[in-house]
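Of the protein chains in this complex, one is absent; all others appear in place.
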């Protein structure tokens, strides 16, 4: 392990803490002129919202509620990568427009996934943070497209990517000129059907040691089980993660995608309240 | 397993043998007016060439030699997906031009990987088969771009993709209008460092049963060990696979990428001779 | 990979082909004074029988039938390792007695699993080959107990064991004084629910290269899908495996364990006939 860790560190340049000892802090402006900071250990941020933007009503209602309960960044998928071509794949640009409207109404910056390098400029017009999903972690033209853009990037770990591959994917973005990358651990594939993936918190601890980039954790996708979100959120914070990304849906049972893992508004409220109590 | 298999089959449409019982045979025209067929159980084809196109000399020499020893399709990477942004990433369009030249000189059709949906039309001008690599198996805009093209597609299985995800990725291409997909198993991630990946021949057998598409096997990437290529090639053929994709390099020890797993010309000659003897 | 393979080979002694270039051939005596040989490349043997010995009738009927269709060694579990303590765990010594009776009536030697070092002498009184199951591959007192015994041992690979761990487990048996070990690949854990495990035929090819011990393949446990048994059997033979172990049950649908993966008598007959035709 020690040798593998040394080799991994030796291959890093722009993402390496060895060369850049200070924590990177990503600043995301809000409509009201203030800004949100991620990284640097000062606070533990909540990113929340529905898996997919389904309608104006669903999104605005969710946005207001997650803000009320502590979220500082609104998530919502407009272009959804789906295993089958025959399932709901998102509202596309209309979804981006709704996210921008939700931002205007709530003062919450928004994050949404991009799939196609050619659509990165379009997405960057609407959203504050561009998300690279797990399936695209090694989509190098896409990494270069978001690297050429000036919006922060949320880079999810591939579901079977090594830590080295994950950090090298971040190197692509930084090498293309964009220093603002937030890493997100969301579970790796394993053999046990009782959870969807295996949340790899040791990887989070390792990345915090060898890289200066902020790292957040997505326990919703990691486990596919809303009952596991709260304990894993506590663990992620205790470990030194910079924040949490969770799926919240006003009616999880009727969600068009990933309902089983989404929190209800009430569950999200309990989650953030529980973590806040732990702060005292 | 039986239920998982049933669910998987039930989700397939255009790729399903249930709905399309006849084997799909992909026909690839050659410069001399004849054509190469893949699929349908009539022959076991060899696809060979270097991991990356490195130079005119390297490519032409390899092309002549692999043709002499039984290859019917020349492979060579012009756009290479590489973990680190700081390593050799291929000659780009110049590599595609060299492949077209090698085709003209040897009458071998050529296959090369595409990474960016925007570059699919460019690649389609030069090559006969468009390859989707393992990291891009769920790059849906790329699948749709090759689906909108009329060139056959070689779709590698993602290194941690389920059989369902692999066949649904093929559905994307067929649903976009391109019926000519060759599937390629190249190993999945495992825990044993003695081979690079785990070649999943059961998945090949399963796909041959539930889909009508041709399936080939890439034992070079699967194992990362040239000594294992010949026995796995025999196994793949016995199983019913439609062909083999192997990396061949005139000087494996000095290859710019993947030398450890590349066969020398002599080793490729022995491989095809050994399999031909098994035919009698 | 090359370095990992070298390190693996360097750690082997008694199992290493490097030190013992000749194939080991295991000879198993039959009641009629002849003997069965496994290893050495002369023939591809079939080991068949029910997952568990359930009754005298079931075992004798199966034994006669599998012999009629080409099996040379009868398998049957008397002590069954089961995930839950509340399920059928085998007939115990009575199962061993029935196996011995089946041998007497059919002239087929028998193999059965042992779980407890203290019961190895008992099992050795009844059976011809002692099986170490996947869960016990690193049960070192059990390996030493069968190593101290003079009956051949069938050592299944652990379902998450590296090739190195598997061969070192065989070293334990040889180092304890028993040179007669047959290795059996039965699939490793993976992430795809459509097969029970991932049959690792590259590991079989590798072990045949670096060790002199015979290696057989168990596609029934590997896949949990009887439709995949025949193609994988062909692949295993083409690769150079020394034989096959399959579960056969007169009425798979009513088996007390593992019915989904068991072949019926007719399916077993087709399997061996199909492989025999391939021989011509």
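Each chain carries a letter (A, B and C) given by its place in the written order, and its residues are counted from 1.
Note that in this section a residue touches a chain if its C-beta (ideal position, glycine included) is under 8 Å from a C-beta of that chain, and two chains touch if they have at least 3 such contacts.
Worth saying up front: this structure is predicted, and the values here are computed from it rather than measured.
Novice: Determine which of the presented chains are touched by the chain that is not presented, and list them.
Specialist: Every shown chain touched by the left-out chain: A, B, C.
Novice: Using the definition of touch stated at the top, determine which of A:56, A:82 or A:237 touches the missing chain.
Specialist: A:237
Novice: For the chain that's not shown, point to the residue among A:144, A:200 or A:218 touching it.
Specialist: Once the missing chain is taken into account, the touching residue is A:200.
Novice: For chain B, which positions touch the chain that isn't shown here?
Specialist: Listed in rising order, the touching residues are 189-191, 193.
Novice: Could you pull out which residues of chain C are in touch with the chain that's been left out?
Specialist: Chain C touches the chain not shown through residues 11, 13, 81-86, 115-119, 135-136, 138-142, 159-160, 164-165, 168, 171-172, 175, 189.
Novice: For review purposes, identify every residue of chain A that touches the missing chain, sorted by number.
Specialist: Where chain A meets the chain not shown: residues 1-2, 4-5, 8, 160, 162-164, 188, 190-196, 198-203, 205-206, 208-209, 219, 222-225, 227-228, 231-232, 234-240, 260-261, 278.
Keep in mind that, in the parts below, only the chains that are shown with their structure count from here on.
Novice: When the Cα trace of chain A is superposed on that of chain B, what is the rotation angle, expressed as a multiple of 5 degrees?
Specialist: Superposing chain A on chain B takes a rotation of 180 degrees, nearest 5.
Novice: So, what's the distance in Å between the C-alpha centres of chain C and chain A?
Specialist: Computed from C-alpha means, the inter-chain centre distance equals 47 Å.
Novice: Out of chain C, which residues touch more than one other chain, so two or more?
Specialist: Each of 190-191, 193 in chain C touches at least two other chains.
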